[in-house]
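In this view, the complex is presented without one of its protein chains, the others remaining in place.
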Amino acid sequence: MIAEAWTIDSLREGSNWLAHPARVMTICAIGLVAGLWWYRVWTRPRWAALLLGGLLAVVTLAGLDPVLRDKVCRPDNLAILLLVLLLCFFVWRGLRQAAVNDDRAERGEPPFEAGADDKVLTWPHLVFLELVALVACSAFLVIWSLLVRAPLEPPADLETVLNPAKAPWYFVGLQELLVYFDPWLAGVVLPVVMVVGLSALPYLDRNPRGSGYYTLRERPLAVSVFLAAFILLWMLPILVGTFLRGPNWTLYGPFEPWDPHTESPAELVNLSAMVWGERSEMEAGFGAEAALWRPVVRELPGIVLLGFYFLVMPWVLSRTAWRGLRERMGSVRYLVFSVLLMGMGLVPAKMLLRWLLDVRYIVALTEWSLNI
Amino acid sequence: MLTAAGVGWTALTLGGTVGVLGVPRLLAPNVTAEPEVLVDIGELAGYAQVSLGTVDERFKRQGFWVVRLPEGLVALSTSCTHLGCLLNWDDRDGRFKCPCHGSGFDLAGVNREGPAPRPLERLRVTVEDGRVIVDGRRRFRGERGEWGHSESMVRLEPSAES
Partner (left out) sequence: MMGMLRRLGESIRASQLWRSVFRQGIPRDRRSRVLAVMGNVFLHLHPPELRRSGVRLSFTWCLGGLTFFLFLVEAVTGILLMFYYRPVAEYAYHDMVGLRGHVSFGLLREIHRWGAHLMVITCWLHLLRVFLTGSYRPPREFNWVVGVCLLVLTMLMSFTGYLLPWDQLALWAVTVGTNMAAAAPWLGSEGPGSSLLAVEGIPLVHPGSDVRFALLGGVAVGPAALMRFYVLHCVALPVLAGVLMAVHFWRIRRDGGISGPL
């Protein structure tokens, strides 16, 4: 009995330790790489069923814990759970179909979806399929609405605030990014980069193969970058922000109860202060009238670092590892692609700096509200 | 220039420019119903008795705390310099904490934790006939070196007990 309790407690503590975003992110990244590497193995129905069974077992076990259940079972979180389930399913189905098509391609057969001449009439084939989907969706929505009331918090009041105050779930990922970046970056530049990057996809991805059917072997770069962005940088922050952030937006393990009085997290320092080792000057401020170059000089380490990251690295890569890619894409496309990709990479890079070195900003031109 | 196409394109460009510049202007009202913050927070003599490090939460609705620092009395804005969430005073930690993104500020309003890029703003405080008046229209920003301004703080002698 005592031994059992000890095991469960240590499991809980282990999970709490593992649930730090740095570790979760690493685990998920490794999982994604492994999943893409061995996609022909694990997507086989038997393996996938095994994985699903394991997942359900873990979820059921975790759901027995009242603390976690209290955090997860909130009306607005149902949508997240539904999305996670559907996402797992669609990623599995997509990669499964890709594995089937890639096997066929290796045998010299056309993809599963091929057969341009094999046509069917819209009426009745598509029309009735749509009708069934529509009725099923309506039924699902009505049942959902019957079972779960839409939540309503206390009336708007400028004197008090919910703690933690969370954005609607589809924006929680963005809110989680805001912890690491200045608002002008996380709130304006990053969303714009996301939208522009998504829109630019068809103009950057000039690969003629893999059009109109599921495949991974014929477009490995495109699929892995997209899945990494979608899962690691969009879905994962939503989960972290929703389930691991408690009062004062502090990190809590899944089995840790929320408590509004927690110890303050580590003090953060700007990169310039780490290099020059001075903080007092920054606090006093240079004043708006101070010479323009003084803050720039102070922030030189960060500026040089970012310059290296955004300018030198793509250039070096285009000469070495990505030489072929650059030649295939052409200079303009490669330039846009590398800026977008580096912008995407800045997100986990900044997170790492925060977790490992407690860095607040790489460049802190606070005088001009320009922090990176 | 005076061809139909020329006139058409000129009209389109002018119209487009006026539209693009004008519509945003129409979005911004010339008058708003928001009250201006000019609050009489009481006798200066009363505040002189207060012990160091006290945070007066009575004026949170008006958007500021009255904080007794060693050098004097300041009115700290209650909105986070990160994205404007309402902060909470955590007296156990001695920090103003943000429930939205986890920023934390110390008693003087200096940003210590989380993403907040700059210290809390201090509202203008003046003394008229022995009463302290807080004026929300003028704000002093530490990172711009404005905390040295005489109206950013009511100077007080360190209280007797300290």
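Letters are used for the chains, namely A and B, taken in the order the chains are written, and counting of residues starts over at 1 for each.
Following the convention adopted for this analysis, a residue touches a chain if its C-beta (ideal position, glycine included) is under 8 Å from a C-beta of that chain, and two chains touch if they have at least 3 such contacts.
Computed from a prediction, not measured in an experiment: that's the story for all the values here.
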- In the intact complex, which of the presented chains make contact with the chain not displayed? A, B
- In the complete assembly, which of B:C100, B:L120 or B:M153 touches the absent chain? B:C100
- Message: Given that one chain is not shown, which residue among A:C137, A:A266 or A:V316 touches it?
- Response: A:C137
- Query: Of A:I30, A:L55, A:A139 or A:L201, which one is in contact with the hidden chain?
  - Reply: A:L201
- Interface with the undisplayed chain - residues on chain B: 24, 27-29, 32-34, 83-86, 100
- Note on the structure: Residues of chain A touching the missing chain are 76, 79, 82-83, 86-87, 90-91, 93-94, 97-98, 110-116, 118-127, 129-130, 133-134, 137-138, 140-142, 144-146, 148-158, 160-162, 165-171, 175, 178, 182-184, 186-189, 195, 198-199, 201-203, 205, 208, 210-215, 219, 223, 226, 230, 288, 365, 368-370
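FYI, only the chains that are shown with their structure count from here on.
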- Averaging only over C-alpha atoms, locate the centres of chain A and chain B and give their separation in whole Å. 34
- Query: For chain A, which residues are in contact with chain B within the complex?
  - Reply: 158-165, 175, 178-183, 187, 245, 247-250, 260-261, 263-268, 282-288, 290, 360-361, 364, 366-367, 369, 371
- Item | Of chain B, residues touching chain A in the complex | 60-61, 63, 82-83, 85-86, 88, 90, 92-93, 95, 97-102, 104, 110, 112-115, 117-119, 141-147
